[in-house]
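Just one protein chain is left out here, and the rest sit where they should.
Just so it is clear, A and B label the chains in written order, and each chain counts residues from 1 on its own.
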């Protein structure tokens, strides 16, 4: 059955439910300039250097499940909002760890979601969904109690067609490169499968070794075992841990990785002596490591990672300041990544001093910093990025990945760090089908910000076009070294698409 | 003498001194939408769920004093600004505790105030006074050295008429419900008198037990004595303190209270064992409690209050982060609440974790959070409110209860918490005659914020109307449970006005 046969919504009406000038300043001169700038960036390929798409999605290229499993259950932005207004996770069909029964009818969940769609008024989730509905699925931008089942059926029907398989969407979305995020101990089987399949899409892993650094966690020894297993390095002491990490990084690089990623509560950095590092390791082996031991160990491991980056060229990303699983009962019942993490005030100036003094001037090193604490944008991050050659600022992260959040980011950092110490956009999402909407929103917001500068005669239109292209495409590509000649032998046989 | 006979200002000129589009974005399309939204909310009844009006005002319904005593002396926003520019409190007639003589002629104080009225340019006090002058008293919006005595006489004259008695203004202001704030040990005689009088106005107390929790304060034992006296519970240990508090809450609820209110320096929460709580209590009885003891005791009492709320249904409000009486000399000479309190940086993510983990999912519980630290809006408060079902964000508080402050609040919290995790507006004022101006300003600012979303095609006009009504009226009413069927027997005989 062809897609055209099952359309239940009038294409023109659907298309008109997204205003072409959305998110632009209503002042006519600014809007006109914003539109002009955006018109030149909206068609650029998507660079997706940081995100959480499951690589098996593209390795398997299987048909997507029905709409609820695809669009609602995995999106913690959506789930947390409904939960916050009294809709239970069970009624949303979120699987429990203790096998408490949950709603099994995806159509009922979809209807419940539609009944609460008004909660997303004025939110980025609402904006992303609107565009995803219209442009990916050809259904109306706004879900209502009344249209919920019609929309569900329409999307469900479309998901059965070959045009809606992951690789087909990857091409339709015009993705030039997509990075996933993977544990250091991950054997990367899906990534290997993709390579072997001869598919032209460029999908690369990102090296995330946090679990190997959390020496106070009960999961630490298990992670070391896994890391030993995948690297073939027997990890018995601190030195062999370093060797294993180097081996794992090589494995990631062989599959196209250009970056590592690191999450810590506090971005403390400190170079410990080999003796002290080994003492902490030994204490962890005995199961005696404290939270403070872990903080010091992580602080040292960030230094080791920077040092390895200088040798092997992985760009280093740092995402500090999230208190994971603030809501212990959600974590206990539904597991991590359900929206229960909450930001913390974060300090960068003193915490990063050791790392930046040691590695911040090295031309081989790139560190991309993220924050959930916007008060640091103008106070700490922009002054640091406007000084250290190795430093770039990542885009507005998580709760701040939004119209207002991205606008505040540009307003706060541009005057001190300029545009060229920022790292472009990344979508940071698990929700594959939302990727185009997220990039589009970012391009619109940056176009609008630049239009404001042009309208206030702070920037020429011609310069604004240059900057817009950098923010939408070039800076992500160059900062994450996707423009470097590939040093990966495995990569040689793979066609490289848009590069 | 009728009011019309004493009018000294031309009504048309006076009315025109308030622009009908004030506070709206000057961009014509935004302004047009803002006006359309505001036109539908400006006439809604006022829900005043948190404030500091003296209940005896409405119990006695006596004539207001002359203008200076009514409008200047009790308004610490006004007094502190003049004081900051070198105008002594004595010359403003603020009574001293040590009987230092102060200016006794209210006309001289009024003239001095008028001479410094320019200090309020660009401030919310200036905006509130302008509207209060024009709409309540029919005098010009701007006070000048030249018109000061004319304005004084006009207001003084009007205050003598029955139309300006408190209950008449309560009706004219279209107040649906007004909550006062009262110590836990308050016998609530004025509230009882209002009930007995058969007056139809809904005025309710709010349970504020802070003084009973401040175990390091010299006033603590006195507060316990008062609490024993009003509840009939002899407070000899921690357990009997809890019983007394429960009894006092019942007393408040019987007089219509729907909420408690709590002020702490730091919003620390921690569930102490009964033994530890009793130890702290005993130490306080001996006069040995330290500031840190108090912090722990208060942290535990917040947990107890949440627990009691689950049983008795009082909505819990938390106002942390004010360092009271920063200026010790003002406090010593003029007493508290003279504008000498200064905000502190405040942490919520870690501090509230214990309380939210224990009670944050209970559908019977509502916690309304306030802050003086705007850096927490997007970083901590919106993420928390967008997660825990029990949590709502109170409106921009105190120094942030202003055009810019309310605008920043919406910009910072909406994308993560949405509109429906906020608690509507409250005026938080002692200044009864300023209530309509404060609500009007809030409705204008919210209309303008929503108009921006409509003009940028993020929200339909129809949705904006819905949201505006929620922000102006419904959310305050429902969050503070004024829409619940009253469980108060005393209340049965009172007509309920606009409900």
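As a working rule, a contact is a pair of C-beta atoms (placed from the backbone, for glycine too) under 8 Å apart; a residue touches a chain by one contact, two chains touch by 3 or more.
All values reported here derive from a predicted model rather than from experimental measurement.
Participant: Considering the complete complex, identify which of A:22, A:107 or A:379 is in touch with the unshown chain.
Facilitator: Final answer for the missing-chain contact: A:379.
Participant: Using the touch definition up top, pick the residue from B:10, B:404 or B:483 that touches the left-out chain.
Facilitator: From the options B:10, B:404 or B:483, the contact with the absent chain belongs to B:404.
Participant: Could I get the residues of subunit A that touch the absent chain, sorted low to high?
Facilitator: 27, 29-30, 347, 349-350, 353, 356-357, 360-361, 363, 375, 378-380, 382-389, 391, 411-412, 414-421, 452-453, 455-460, 463, 466-467
Participant: Contacts of subunit B with the missing chain: which residues?
Facilitator: Counting over the whole complex, subunit B touches the hidden chain at residues 19, 21-27, 80-81, 83-86, 118-124, 126-127, 142, 323, 326-329, 339-340, 342-345, 372-375, 399-400, 402-405.
Everything below uses one rule, namely that only the chains that are shown with their structure count from here on.
Participant: Mind checking the centre-to-centre distance between subunit A and subunit B? Centres are C-alpha means, answer in whole Å.
Facilitator: 42
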